[in-house]
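Following: one structure in structure tokens, then a few remarks.
Some chains have been omitted; the remaining ones sit where they do in the full complex.
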């Protein structure tokens, strides 16, 4: 069973894609909500995240906080329950805006209780209005997704021209979906609430 | 359909103008208000904003907080709803006071529910009393607005002499409006509440 | 109409004097109070103010907070209404203690609703007990006030000897008032509440 | 009586393993909860912990705060009782993610009142969902555990290949348990509540 399927077996975890010194890699964004009875509030961000990546987490949260009704998410849970967003591995510094869609998806999964599909990975900056903005490293990211056994990858629509650089055999085995609004990401990536991941460990 | 029209289709987004290493460029100031039930309060500012630009956001907020009645804006919404101002792209550092009018307009649009006109861009520092103070880079900014399909540009009245440097063919296709108070900006830039942007995506 | 008269047309703005790289200059201290219904509290200081100048703002506020009854100012307004003190231009770093009288005057004007006279400028450090302490650059500051059309300038009494260096023709056209307590500044500079600036734009 | 048995005699202390300049070493993670009547709240982290190790403590706390019901831990105690996590010796800087399992265990021991077994040591990064992620220095850590009289060591399952480098005579005297979820650590390491450490000093 591929790693991504195990990692995303519980609501609150989404599979992202990063460019590293050694090509591309899969990363997991994990989100949790404290039990209300613990009295925890506020937002914790861990995983040695740089300034830009921390801002992505705040943008994802504000997007959900302002669109809760529209997205049918129980955002009132955020009032009395501290949110924590973590990106393992804990000692590896990470930065950049391209985990925006992944953070938004992990948080929407957590709030809705709908797990993220284990065969889906994603990359893209998100604006405060939910627009998916272009990012770099499409080729390395698709190669990394393919190596990790991912079969569907969501990329920003404005990055479609970058697909020219991706080997045809990789594109053949991947379902690459260009998106321009993060709602499209949520529609593809979230399992239905009534069909929980049967294969989860 | 030009980008600016899509970006400003929802209330809370205004089109600004910036000087970059490569001439001028259009930028979008996005503002959001958290649902009151999320318990979010305070002000978040993202987009790798420098000190001066963060101060512009605080000046814009204080201007609206102290002139709410006069401007007929429901500023009491700011009490229990966290405000977030973001300026994409998330990884590009930005600074300077010239987004003051754009920030004020994005926030007034958000509070009033009146979208900003998609054919209007603006530049200008704002003082705490709402005066529009002069800025730099008028020529590059007007050229960028023109390239982006903008047809109306608001500039500080004290920058009118800089129009001498702008090519006549650009000025012919732009409606350039010199302003000295930010209320003039709001009067020109905000759509009427009863006539929502029909062309919005 | 001179700039200073326009800038000080609303309560909360006072005209100060600064020494810059290019001689002296007029600066405006602007103060605002948030509407109580916005829930804003605390103190915001903007305009790229240095440590010493920020301390001047806190001294001005503490002076007014501790002398409210004596000065017949409605200081209870400070409880539920956030204060913002801004000194344009927003991108120019400013520092030093000599805006103390100007900050105290802007805030007293704001609280009392009495505008500051548009023909008056001022300079002087203020102590926590309201004493006006000496500052530097008297000559450059008086020249700048004169150039800006100001007719009355308040200076610290202990700076009177510096007037020897000011050209006689400038002194002839200026009413220079040495003061040793900030209450003298307020008496001279604030318009009466019942006679609002008729000439204001 | 070995040191580890004394140190872990009270609930709230777990034995970890670290790589130091001079090979490996045993370290103790200590956790305490303030009496509710002291009014203390929040989280204190001491022991000259680096950024990554502080994040490990926050991840451990968030894991427990979000899984309290599932783990049958009285996490409501965290509401009105300040938590303190300390790692002696106080003057030695420490960093890295590998104390994640030890921190989670010390906190779970504290909350449950079940002491940690004195013959057990552990190492492993923990993710926000409780997964045990691989760490470095397995050989040095097992040698240090062996020297300290530890008989059971919990390591990340993904570190099993590193056991090849550990001398056979050490492995013979150690019960090394590879784990992939921090719940497995808690099951092995926590004494039953009804059988308190009789040998404790």
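Going by the order they are written in, the chains are A, B, C and D; count residues from 1 in each one.
Please note the rule applied: a contact is a pair of C-beta atoms (placed from the backbone, for glycine too) under 8 Å apart; a residue touches a chain by one contact, two chains touch by 3 or more.
Because the structure is predicted, anything quoted here is derived from the model rather than measured.
Of the identical chains in this model, 4 are shown in place, and the full complex in the file is built from 6 copies.
Here, only the chains that are shown with their structure count from here on.
Put simply, the C-alpha centre of chain B and that of chain D have 52 angstrom between them. Between the Cα centres of chain B and chain C there is a gap of 30 Å. Counting only residues that touch two or more partner chains, chain C has none. Viewed as a contact network, the protein chains form an open path, each link joining two chains that touch.
By the touch rule above, chain A contacts chain D in their complex via residues 7, 10, 12-13, 28, 30-35, 37-40, 44, 46-48, 82, 84, 86, 88-91.
Per the touch definition, chain D reaches chain A in the complex via residues 41, 51-52, 55-56, 58-59, 62-63, 65-66, 68-69, 75-76, 78-80, 96-97, 100, 125, 127-129, 131, 133.
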